[in-house]
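For this depiction, one protein chain was excluded, whereas all remaining protein chains were kept in their positions.
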Amino acid sequence: MELIIEGIIKAIKLLFSLDREVMDITLLSLKVSGIATIISVFIGVSIGTLIALNEFPGKRIIVSLVNTAMGLPPVVVGLFVTIFLWRNGPFGFLGILYTPYAIIIAQSVIATPIVMGITIAAMQQLPKKLRLQILALGATRLQMVWLLIKEARLSLLAAVMAGFGGVISEIGASIMVGGNIKGYTRVLTTATVMETSKGNFDIAISLSIILLLLAYFINLILTHIQQKGHWR
Amino acid sequence: MSVIEAKGISLNRKGHRILNIFNLRIDEGEVVSLIGPNGAGKTSLLMILSCLFRNFSGKILFRGLEVEKDITAFEYRRKISMVFQEPLLFNTTVFENVASGLKFRRFNKRECRRIVYEHLERFGIIHLSTRLARTLSGGEAQRVSLARAFAIRPHIIFLDEPFSSLDKPTKDALMEDLERNIRDLKITAIFATHDRDEALRMSERIIVLNQGEIVQDGSPEEVMNHPCNEFVASFSGMETIISGTVVKNEGGIITISASGVYIDAVGDVAPTRKVILCIKPEDIVLYPVSHKLKSSARNTFTGTITRVVPSGFYQKIYLNCGIPLVAYITNSSAKALEISEGINIMASFKATSVHVIRQ
Partner (left out) sequence: MKRVNTILTISIALIVLFSVIIPLPSFAQQKNVILATTTSTQDSGLLDVLIPIFEKKTGYFVKTIAVGTGQALAMGRKGEADVLLVHAPEEEEKFVAEGYGIRRRLVMHNDFVIVGPKSDPAKIKGTKSAVQAFKRIAETKSLFISRGDNSGTHAKEKTIWKATGIKCEGEKWYQETGLGMGQTLNVASEKKAYTLTDRGTYLALKKRLDLDILSEGDRLLFNIYHVIEVNPERFPKVNSQGAQAFSDFLVSKEAQNIIKTFGIEKFGSPLFFPDAEKKINQQVR
């Protein structure tokens, strides 16, 4: 008990003194997961919209594949990204294993199906006739797609937050492809695990508090969306 | 000159024929009602005419230009507008909704503002301009939808049962505005509905659609008083529909035998021909059996009331006089005649009130 209280007090001190190492790790996490989220939004929203708006054979199979991939275990992604990025692997020539870029790739792979799945669901929830109405008002195909995305924006924003929440709290892939290198690929989750095993509970606790705050913030937004988002 | 012409339209889905329209021409400035029961193909026809559905065979011509050949479907869609049963507003303000069609066409801001306000005014919703679409009532939302469709000044406007989910007072007020704007702006309009009264009120031409085919196309007067078959008859309000055989044809009056009852009608049909007789309920007059005055009407029968259905100011009376008849009677008359199920009563109607359809 003493340990916990002591740890929390030290953690709060670390947080408020803006400890350099803690801050660096937090900013790197935000940066890496932020970029991964942006990438996954571009890929997920565009392909998700394409899948949702078009009818083609095998659509159901693809949609269920995407939905399955929404729950991809990060360690599995980490393993495959590692294998691909190995020096002697197919993309070894890039030389990006154990760099933040590798984490961004792995996290994008994790977040893209989440964003895509939610995008497909959001697009399919829009009334079917809405598309006809937009076309009947003289929209080009691009204008129609853009308007539909705007109509589904609340769900899409939820998708963004879900994707971001998924990757910022993920550890398996980050530690495998990033290697938890100090000041380079050490992110909130990998640092927490390492500091715990090193016995630096104060740092571990302060990192956890930051993670918890981020998670709380994300959930707050998601709840807001869910409660106020329905309008039709 | 025709604004739109459809030739040899047919639409099949899962082996079922949904539409089969040989030829349909709509002229500049016409307001046409497309009437028919649910599932008759009204919506499908509108979708095809507006080129929102493209998996059909046949041709659509816009001012003599074939769509998807002489002009693209997109170019054509920029000249038309469509209003659906649901308002289908976008999740933004009323102003932005009405402006959406103009924005697609890249109107400049000032022009856009002017046109939007003009149309908000036309549909009496200028006070709603900053409201969010999802906070509107059903009637208000449908007004916004109409303003949005009119703002782009279409050559043709398609209306797919725009009032069917509104209550009567809202519907009446809205219909008045719609009608006025259509006439003001001289827009060609095609108005699908399953409601005979809406069709009569809105249009100068009625097209009756049943099972994907046009069964009658004519003025409201023609369709209402001279239905060309049993289906149109029932749709145009002919409640009494009886089949029979002509037994006599003398001096413009024919006598028809239906289940052993003889009915006189105006017409010229050779004896032994089978015909269908239609009578509007308001043309049938009821008397008490004790009534001694001889009516001038040629057809007078005595029968029993089998059913009384109250409907507002009127009561709908089902009679059995050897043939089934349906009549309307005002509530006060019903009281005076002591109408109730099971009593005997006399019914009469003129020979000119009987509409004869050859089979």
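Order of writing sets the labels: A and B. Residues in every chain begin at 1.
Just so it is clear, a residue touches a chain if its C-beta (ideal position, glycine included) is under 8 Å from a C-beta of that chain, and two chains touch if they have at least 3 such contacts.
Treat the numbers as computed from the prediction; the structure is a model and nothing was measured.
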Shown chains in contact with the undisplayed one are A
Interface residues of chain A toward the undisplayed chain are 3, 27-28, 30-32, 34-35, 37-38, 86-88, 92, 95, 97-101, 154, 157, 160-161, 164, 179-185, 194, 196-199, 201, 217, 221, 224-225, 228-229
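The rule is simple: only the chains that are shown with their structure count from here on.
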Chain A and chain B have mean C-alpha positions lying a whole-number Å distance apart equal to 55
The answer for chain B against chain A in the complex is residues 47, 50, 52, 74, 77-78, 80-82, 84, 86, 88, 90-91, 100-101, 104-105, 134, 148-149, 152, 158
So, in the complex, the side of chain A touching chain B is made of residues 127, 129-130, 132-140, 143, 147, 150-151, 153, 231-232
